[in-house]
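Just below is one structure, and these are the notes that go with it.
A protein chain is absent from this complex, but the other protein chains hold their places.
Letters A and B name the chains as they come in the text, with residue numbers starting at 1 for each one.
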Amino acid sequence: MATAAVGSGLRRSSLPKYSSLGLLAVSWVVMAGLFLIFLLAGMTAAYNLVGVVFFGTVLWAAAVWLISFLVEGSRKAKDRLVTALVTTAFVIALLPLVSLVETVLVRGVARFDVAFFSESMRNIVGAGGGGLHAIVGTLEITLGAAVISVPVGLLAAVYLVEYGRGAVARAITFLVDVMTGIPSIVAGLFAFALLSLVTGNPGYRSGFGGSVALSLLMIPIVVRSSEEMLKLVPNELREAAFALGVPRWLTIVKVVLPTALAGIVTGITLAIARVIGETAPLLLVAGYTTSMNYNLFSGPMVTLPVFSYTQYAQPGVDPVPSIDRAWTSALVLILIVLLLNLAARIIARFFAPKMASR
Amino acid sequence: MTSSPAVAPPVSAKPVRRPGDLIFSGTALAAGLLILVALAAVAVFLVGESIPALGVKKADLPVGFSTFLEYAGPLVFGTVWAALLALVIAVPLSLGIALFISHYAPRRVARGLGYVIDLLAAVPSVVYGLWGITVLAPFVQPFYTFLNTYLGWVPFFSGSVSATGRTVLTVAVVLAVMVLPIITALCREVFLQTPRLQEEAAYALGATRWEMIRISVLPFGRAGIVSAVMLGLGRALGETLAVAMVLSPAVVVSFFVLTTQNPTTIAANIALQFPDSYGISVNVLIATGLVLFVITFVVNALARGIVSRTSVGRNN
Partner (left out) sequence: MHTPSKGIPLKHLRASLAIGTALTAMIALSSCASNESTPAASGSGSAASSTGTLSGQLNGQGSSAQGNAQTQWIKDFQTANSGVTINYNPVGSGAGRTAFESGGAQYAGSDTYLSDAEVKGTFALCNGQGIDLPDYISPIALAFNVKGVTALKLDATTIAKIFSGKITTWNDPAIKALNSGVSLPSTKIDPVHRSDKSGTTHNLTDYLNKTAPSVWTAAGADAFPFKTGEGAQGTSGVVAAIKGGNGTIGYIDNSQVGSLPVAQIKVGSTYVTPSADGAAAAAEAGTVASGRDASDFAIDVNRTTTDSKQYPITLISNLIVCKQYKDPAIGKVVSAYATYVTSTEGQAAAAKVAGSAPMSAALIAKVQAVAKAIK
């Protein structure tokens, strides 16, 4: 970004280039000393390294502001303060991420073996077995949910942004908001009630039911994120297309959607990530099984989170194999979502219009 | 605006209707209406299942409650309280991260960083739950004891401190980590869409980077930010499993964030009580689900109101 040169060095002196980093080191050292005193005074039971980093960083932000204020003036000082805060926010967010990934990797790697990807849990008690049935179930149920939610959600967003006026649009906007508040277990109960009513089978269980329940949770996220992205497409683009005599629908398909594609894809992947980890509604409507089931439309089906959760919640007399399987399914699930993310991004990049910069 | 080509029609003239347009707008409208219908069906289902709960007798409610409202009240409080705490933590962080990625980090690094944060969204609730009880709660417990001992005069930190760290504050942290990627991802996309000319105009006026962000990026993204926060709030309000696994719950109204008696949330309560509930107890739980529905309704109405009052009309 071309900012460094702007507005500096005319009247006021500015701080040397790496002064900020140096200050950070000084702040950490100061806090390290302070916490050592705390420890020696008996206020803390053990030496608190995270506390040092955290409060050291806070001290740094304050110090940067103060010194910059004295040397460079208030505007620069504020700018430096925000830079410090924004960077800090990012670092803080990384802490749980690192901890999570580390936990899942370390514990999940124990059963990350061939058997996990080639065996189900049919007739397996205790050690061994695998999560193939859950992997297949996850892919099918999530795919089913995406097939329902993405077209509906995207088209609804198009309607709201490009066509919607008046009461209908307002109602849809509002109800989509409300839809984000459906408790997931209620979505499961509803899908079960609906499908057992339609099929006349009081014991209705299928992966498709799970897809229906998940779409209820997924649609509002798709609509909301797509809507925001479509709104951001500059009107100039639409007007330019209209001026060339392009029909409105073609403008939307060829100009508006591609322009917003990256954002839309981000929204969809977020939505998938949101629902792929659901557990409670799936137990209700997709049931539970230890065997393979490739048929989305009949018979119970499990997904990785359900598998992981039941393995965690009901370990056998020796809980270790179960708990290991639980962590490995969590790891596999994260990997699947990562792959989906990656695929979505590549697709988005492939279809997105070629823009300058950015 | 009109879509008719060639001849310049008078402003009031009807635009030319093309079959393609009709089909496309019809499909889009149908999708919107489908959402209406689906939601109406859910609402009918919820209301139908909830009606028996209103007349529930004392014997069918947990010990200590005599009417449905008495039972639902603390749950409403807990739901809002936990979500609020989570947002207090998550929103500033998310905005910071989104700005960091969109306007601070070197461009080559930014894409990778965005991807790293998206990783958090890829983590399913079960994993957050497992992580929350096995890693986070034991980790924060000493902090809580410290806060309780030395800052106990702050009302929130008083009370008898939890020995396991499984408190509403821990849950709020877990929820914050869960909603953070949602808010960040949307805000980041919105910030990136800020018209380049506006940004450069700000710089041309001699603005520092922060001043540029304040006068061009944030106003442009305001509606998007609110949308993102609402989506995050929706997740925080409705999150089930992570809360159920991590929280030590009680149906109480309490502002203490470090004790073992924490107000629980509606979604978590349903998940915990449903499996072994029978008969009218199930109706009571579904009725609390309806209440959650209403809460989301109200919160979103408020948010929409705020946006429409403060935003200066962007495109539409």
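Assorted remarks:
What we mean here is this: a residue touches a chain if its C-beta (ideal position, glycine included) is under 8 Å from a C-beta of that chain, and two chains touch if they have at least 3 such contacts.
As the structure is a computational prediction, the values presented were derived from the model and not from experiment.
Of the listed positions B:T27, B:T67 or B:Q273, the one in contact with the omitted chain in the full complex is B:Q273.
When you scan A:S118, A:N235 or A:N295 for touch with the missing chain, the hit is A:S118. Annotation for chain B: contacts to the undisplayed chain at residues 62-64, 107, 110-111, 133-134, 137-138, 141, 160, 162-166, 189, 192, 244-245, 247-252, 260-261, 264, 271-279, 281-282. In the full complex, chain A touches the omitted chain through residues 115, 118-120, 122-126, 129-130, 132-133, 135-136, 139, 196, 202-205, 262-263, 266, 283-284, 287-292, 294, 300, 310, 312-317, 319, 339, 342-343, 346, 348-350, 352-358.
Following the convention adopted for this analysis, only the chains that are shown with their structure count from here on.
Centre-to-centre spacing of chain A and chain B amounts to 13 Å, using the average Cα coordinate of each chain. Put simply, chain B touches chain A in their complex at residues 1-3, 5-6, 18, 20-21, 23-25, 27-36, 38-39, 41-42, 45-46, 49, 92-97, 99-101, 103-105, 107, 113, 115-128, 130-131, 134-136, 142-143, 146, 150, 173, 177, 180-182, 184-186, 189-190, 192-193, 195-196, 203, 206-213, 223-224, 227-228, 230-231, 234-235, 237-238, 240-241, 266-267, 270-271, 274, 286, 289, 292-293, 295-297, 300-301, 303-304, 314-316.
Only residues 1-3, 6-7, 43-46, 48, 51, 75-76, 78-79, 81-83, 85-90, 92-94, 96-97, 99-101, 103-104, 151-156, 158-164, 168-169, 171-187, 189-190, 193-194, 216, 219-221, 223-225, 227-229, 231-235, 238-239, 242, 244-245, 247-253, 262-263, 266-267, 269-270, 273-274, 276-280, 304-305, 308-309, 312, 326-327, 330, 333-334, 337-338, 341, 345, 357-358 of chain A touch chain B when the two sit together in their complex.
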